[in-house]
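Note that this complex is displayed minus one protein chain, with the remaining chains in position.
All chains are identified by letter, namely A and B, in their written order; residue positions are counted from 1 within each chain.
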Amino acid sequence: MDNSPIFEKVSISKGYISSNIPEALRREKPCRLPEASEAQVARHYTKLSTLNFGVDSGMYPLGSCTMKYNYKILERLASLPEFLNLHPLQDEEDTQGILEIMYKLDQLLSELFGYSHFTLQPSAGAQGEHTGLLIIREYLKSIGDERDLVLIPDSAHGTNPASAIMAGFRIKKISSDKWGNVDVDKLKKVLEKEKVAAIMLTNPSTLGLFENNILKIAEMIHENGGLLYYDGANANALLGMARPGDMGFDVCHLNLHKTFGTPHGGGGPGAGPVGVSARLVPFLPKPMVEKEGDDYFLDTSNEKSIGMMHGFYGNVNVLVKAYIYILLHGRDGLELVCEKAVANANYLMEKLKDVINVPYDRVCMHEFVISAGKLKKETGVSALDIAKALIDRGYHPPTIYFPLIVSECLMIEPTETEDKESMDKFIDALTSIVKEASSNSEAIKATPVTTIVGRLDEVKAVKEPKLTFFS
Amino acid sequence: MHIIKDDLYYSEEHEWVSVEGNVATIGVTDYAQDALGDIVFVEFPSVDDEFTQMDEIGVLESVKTVSNLYIPVSGRVIEVNEAANEDPALINSSPFDEGWLVKIEMDEPSEVEDLLSAAKYEELLGEEE
Partner (left out) sequence: METPDSLRLQLFELIKELPANNVDQLYKDIPKSIFRPDIGIADGLTEPKVQLEIERVANNNTIYPKQKSFLGAGVYYRHIPAIVDHLVNRSEFFTAYTPYQPEISQGTLTAIFEFQTYMAELTGMEISNASLYDGATALSESIQMVSRVSNKKTVNVSVIGMMSENYRSVLETYNKGFNNELSYFDDLAEFRMEEGVDALVFMYPNFFGQVIDYTSLIEEAKKLGTAIIFCVPNPLALMIFKTPGELGADIVCGEAISLGSYPAFGGPGLGFLTTRQDLVRNMPGRIVGETEDAKGNKGFVLTFQTREQHIRRERATSNICSNQGLLALRTAIYFSYMGQSGLVDLAEDIYEKTQYLKKKLSDIDGLEVDRNVSFQDALVYFGEISINALNGFLKENGVLGGFDLSKMDEDLDGYCLITVNDYMEKNDIDELVAYIEEFICG
């Protein structure tokens, strides 16, 4: 079959063991690896790539993932040998180019989001959260006000509570009001009883709706002695329009593989830089890139730093791509990115109101949710079924079953790189699925039928695990 | 519509308890197994483990979610269902019979009075569904 691993397509070596290693240290059992020609390798992976769906393949309206188009100039320039063949332990006089990019990226992100400095070390958004929370913890310790509680909305991404636990905190859930925003009254009650280290918020929320009370919430938390953490997964909605630093967020992380158009890679590498306000700068991971005169250098002198979060300096090549993205767009371009992202989402939402339930009748930001709850009751067709049916019609499905507070949820984020014609076709596709759900729900429940495999037995995958070719 | 058996006690965490002398048998309800989906793995407590009412004593895992098992009455574990350990699908197919989970020697048999009757549990389900 086309999706067979290479082990099934070429012969596996019998293997031999090296004989010039001292016997006590010598490997005993040889590796079972395929022996393939370059042509066989080329055919195998080319075939595999045709079984994939990238942003270049079609519309990818995955809410909260910002699957915008990846400009290829990012790839070309980040792949210059002066970047790829640079060793992290070379002297600073050899690495002024990359240090310049890292220094300037710190400045650009700080200006764009309203912070004093950014650390570029975290390898992904989740690690950014972890880093930011460790910084908060260290800061509170330094002022003699240690607290162990972090508040997290029930609509939050799963990484938020997981990161808080890794940073050594306990968590408390804050429920949302009817608009999916933080319930300010409930928050007030909690703050009366508890001393809070931080609240972690996504703004706009994971429903794509702006936190109306953000300035009030910031005031409340700061009065309690806590800090605000900004999950920047939805930064595409505010790029150039409003800055989390201005809203009162003390710490923020960004996802460069979302907002700044670096490719998702089928699961990374991303990058999750963390921005902090002035009082938190001493605690940033080391080294930071600093400048003296015309020379850039790696500063390891900050004694209050939480330490390192990466074996070297982070996913540096990803940082280079994000830097190029910012140079390409600039201030005017990034504003346009944001305006179009928000306009696109509102356009889709407006048109879909006639097709399926849009639970929050309110101007959205860069993404919005629809619910198949009613459709499921009436026809048995669920969010999952709609997602699979979209695959047959040539789309990557939206995010499903997140956030948890909406039943049979689909979260749609077209991003700014989608054009109107493409969105109109998407609306048609969804419309046809909803129609067919009423007339022929069995067909919808059987999708996808055009792909190399249909719906896979996930129960079997757990009950009879086969996690490597030889198991 | 989910099955509710009249002669059992229930907890708000969708567990059932049957009592014989001072031994309580515990399992999860039909509603619980349906909500979980196909159960693939169970983390059982060990025999002789002692717990207080509402302690977390184990975990039920399906493909899409994980659910904690709480002990509705205080006591010592005297038996766990090996058959359900081998084949967790029993919990889905027969949640009240073959899919029982744990037998407890109760410390405080009067604690069952804290639990819900079948009628009260039916009311609770009405609200959730």
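The working rule: contacts are C-beta pairs under 8 Å (C-beta built on N, C-alpha and C of every residue); 3 or more make two chains touch, one makes a residue touch a chain.
Nothing here was measured: the structure is a model prediction, and the numbers come from that model.
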Left-out chain, listing which of the shown chains it touches: A, B
Per the touch definition above, residue among A:279, A:435 or A:460 touching the missing chain: A:460
Touching residues (missing chain, whole complex) on chain B: 41, 61-66
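Basically, only the chains that are shown with their structure count from here on.
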Whole-Å gap separating chain A and chain B, where each centre is the average of the chain's CA atoms: 38
Residues of chain B defined as touching chain A within the complex: 38, 40-41, 63-64
Chain A - residues contacting chain B, complex: 458-459, 461-463
